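With one protein chain removed, the remaining protein chains of the complex are shown where they sit.
To keep things simple, chains are lettered A, B and C as they appear, and every chain counts its residues starting from 1.
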């Protein structure tokens, strides 16, 4: 069965989510949004899905491109506002939070603030949104980035917007885990090679052994089609 | 026209409230509840009336005996919870808060906590509810007590539960104001005398001049009858 | 079977979740929407050394004191209202040294709960100035690192349980309060776990129409108990008013036997299965 890198990423992230976990994604997060709904469809029906709109296990009729849109309240049975999600994380009650970043370095640190010097930036970036508070307090932070190149995966971030409980980093090419050494290559997606990953990574890869991410199964791909028929997950790949 | 001390007290308190002020009463506060509604009926239609139930200018169909009862939400157009009322006071937005007390001393301090020693009390009292935070932060605290005797009005409280921005103290016999000297006798109710007030007060009265509280007018008494036909204001006088 | 029942359990099983020495926050205010059936069942099961948290309590705390269930009460106000007078069992328990009254301003209870909600060890709070409570209760102060101003700091209050009586809940624990909310919503976030006792169990899907009206999302809730009349002899907005006769009776009970009989008189109603 054919699949795109966006499918692989979405499925790889969904596999990381467990039943009964409370999981949050923020703004500009189509891939995590789809992954969460996919996990609920597959193996984690009781996962608690929280979002900025305030939904608790919302069942959006049509997935929005904007991931803090009103549609993300549809079918919710309670409102749990963004403030409350941060509080939940702060008191140790959030299992998973998602974060992307303009730079991710070999220690698993993230920059979403500036390229260049903070007070005289070459590029002023959007900012880390809630991440500086979420990443150190959530039990597991899952980073994702739909571009894997040497500008993203750098030796050391120009500025550390946040760091903390990074659990996995998922890219179109591979999955990193994080331990006390920093980012460790965990698995390579089936359609690429160790060499390609290294060529596109701005720091020497560290790994204990080389394994490949399991191919998406037919069941996974069917569920993904079901959850995201309009391929919202692709808009981050443009 | 005949009237009771409870009528005089309720009317005297209502006269202290101004149009556009935000005014809060708490639990076990029938006299302030009636006074607030009376002031709205008379000269302060735009006064904002807040209560523990969360009402904003509620229009209870029938006044409850309990002053944190669900009836105090009737006709409200928004909910403003107790937490929010404390916050409002804390940030300087509450004009008037009401407080009673088991002891009130000559400095205008209030005891609602214990008779005797705090950690080995002879009598454990109910506690000051919100007063320790409200009285120092509200712009004006109005104290009332439906009993005026030497056990209530003492030289010095056994324990100071709270003190602060005391504006007036209203009793069945008189009104005190507070300045840097402490409680100052401001006016004596028409049906009593300076001697009677002094006999029932546990500290020497201080006053600049002697004046009498204006008699309730017919308009005031009629409005009072209108607001509180079942004489909820009397239950504090049993 | 589990799926059908969701988080619904019997009141006996719900009280079994509470361990001796746990800290419990009780919803409602004074005589309104208090989880009275739940505290009665705690007394029946002989729970001991419980720490209670409430802004303003009355019959709930008084009853827990009468049956020697609690050792400590953090609250701003414990008393029946005007015409019902003091909470005599509470009063005697404190005066006799059996219960510690950790007196708060209601707002410092709120601040302590907020610290817990926000995952921080303390909350700065405005007020308390001039109160003997500061020294008597050991409230500390903290210096604002920006202006140098000194403010009172309230220590985190982290209840093991919030026990909330509501008008409606579904089997997932989504809970809806009709009328005054008091501090229930705050407690539901501050406590490690929540137990809901509900007048009615409603269909989950009906909540989707106006989710704004759901006060506690189910994922914060451990157990739901269906107890119509669970707030009696207090009020429950839209359901029933104060049972004055019952309260008057309770206030006159003196002996242990009389108290035990009073408790027994509620037993079949409190434990009724639906």
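The criterion applied here is as follows: a contact is a pair of C-beta atoms (placed from the backbone, for glycine too) under 8 Å apart; a residue touches a chain by one contact, two chains touch by 3 or more.
In this text, all values refer to a predicted model and were calculated from it rather than measured experimentally.
Any idea which chains on screen the missing one touches?
Those shown chains that the absent chain touches are A, B, C.
Looking at the full complex, which residue from A:12, A:52 or A:78 touches the chain that isn't shown here?
A:52
Touching the hidden chain in the complete assembly: which of B:24, B:80 or B:153 does that?
Of all options in B:24, B:80 or B:153, contact with the hidden chain holds for B:80.
Taking the full complex into account, what residues of chain C touch the chain not shown?
115, 118-126, 140-147, 149, 151, 153, 155-156, 210, 212-213
Since one chain has been left out of the picture, which residues of chain A touch it in the full complex?
Residues in contact with the chain left out: 27-28, 30, 52-54, 65-70, 72-73, 79, 81-83, 86, 89-91, 109, 113, 118-137, 159-164, 235-236, 238.
What residues on chain B make contact with the chain left out of this view?
Residues of chain B in touch with the missing chain: 22, 48, 56, 73, 75-80, 84, 87-92, 137.
FYI, only the chains that are shown with their structure count from here on.
Based only on mean CA positions, could you tell me how far chain B sits from chain C in angstrom?
So the centroids are 28 Å from each other.
Where does chain B touch two or more other chains at once, residue-wise?
If we look for residues of chain B contacting two or more partner chains, we find none.
For chain C, jot down the residues that touch at least 2 other chains.
Answer for chain C, listing residues that touch two or more other chains: there are none.
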